[in-house]
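Would you mind keeping the following structure in view while I ask a few things?
Let's look at chain A:
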Amino acid sequence: MSSLQKTKKQDKRFTSEKEPASFLWKRSRAFVAFCMITATLLFSITGCRSAEKETTRSFFALDTYITITLKGKDSEEAMNDAANYIMDLERKLSRQDPESEISSLNLSSEEAPVSLSKETYDLLSMVLEYSDKTEGRFDLTIAPVMDIWGFGTEDAHVPTKEEITEVLPLVDYRKVHLLPDNKAYLEEGVKVDLGGAAKGYIGDLLMERLDGYKLSKIILDLGGNICCKSRSDELNIGIISPLSSSELCCTYSLSKGQNCSVITSGAYERYIEENGVRYGHIMDTSTGYPAETDLLSATVIGPDGTKGDVYSTTLFSLGSEKAMELSSREGIDCILCMENGTLWVSSTLEGKVNAQEGWTIEYFS
Partner candidate 1 sequence: MRMKRTAYDLTKTAMMLALALILSIVEAWLLPRGILPIPGFKLGLANVAILVTLYSVGRKEALAVAILRSVVILAFGGNVIGFMFSLLGGVSAWATMSLLSDMEHVSIYGVSMAGAATHAVGQILVAIFVTKTVYVIGYLPYLTLASSFAGALIAFLTIPVVKALDHIGNEMIQ
Partner candidate 2 sequence: MPKKDGQSNTSAKALPKRRFRFCLGDVFVIVSILLFCAILIVGTWIYTRKNKNKPPYVRITRDGQVLLEKDLREFSEPMEYRIDGDHGHMVICISSEKVYVKESDCPDKICVHQGDLKKPGDGAVCLPNRVVVEIVAGDEDDTSGKVDVISK
């Protein structure tokens, strides 16, 4: 009797509680469904929005900070590809990496030429061509001289005259020999360093590779070497003032859809200071000493990054007069920054360059 009562009681309690619970459950089910639908809708909306997503990534490679900005449907995917490609190229072109192709090239001899990848070989042949065109003003075999100065290392110092005259004969791009089938060798003692052109070249290769993705904007900043392209907006590219790292000397506006690299060289970033004299890192290949120049920096603007990288260095080391001569001969668009605040700008760039306060533009052709 008592047990029966108990079960009944339990039963009653169960039923009495079940009803509001199930009612709540029904309500909440509708609520959950509503939430889920809203969430899916929201997601699809944000999903659509992210179709034109802009992503930026920055990382350390090629001995500098690299920042890539991509906008477009494939930006994530393209970004990963670009980052991997940079790492891959670095492994081939870095002189610091003892396993790179450049390092093995530096150990090669006539008897034992090394085979190179297509990228490295192409870069080598391009650079040799430019070395020829600049009459050796740009020389990829400057490495032995750079080594005794030690720029960028801890024991950077001004070497003695004897040290320089000893290694100077090794600086000659004609001592680099290209063979068919992507093979090459160096003459004894010769060392190459593609640092002066590699970043421009990598920029070119990246732009080419990224063309395969659906992107409306590409900005590559390889440690200050800029490669960019935009289908949607005009881009403004600032050019750093050689006098202050926080100011610009001028800006360059790039119209829609143009593929462009902007590369600046100057002695303001890397130098040795000894006994009150500044020694910049851009060498005069004929003396083995820093180039004596009246320029503070030289910027080359053009579609070809490799060319820009080579010529910005060369123009800087030549000094204003010869630089203007060379640039008009070779048809290079450039901005030459003088100590007195004058910017010598190629007349082909007229209207696209805006000087910042304290700088005046003069055109040459």
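Basis for inclusion: all candidates are chains of the complex that A comes from, given by their letters.
By our rule, contacts are C-beta pairs under 8 Å (C-beta built on N, C-alpha and C of every residue); 3 or more make two chains touch, one makes a residue touch a chain; residues count from 1.
Owing to the predicted nature of the structure, the values given are computational and were not obtained by experimental measurement.
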item: Neighbour of chain A by the touch rule, complex-wide, chosen among 1 or 2; value: 2
item: Parts of chain A lying in touch with candidate 2, wherever the complex brings them together; value: 49, 52-60, 65, 67, 69, 79, 83, 219, 221, 224-226, 228, 235-240, 245, 247-248, 251, 262-264, 269, 299, 354, 356
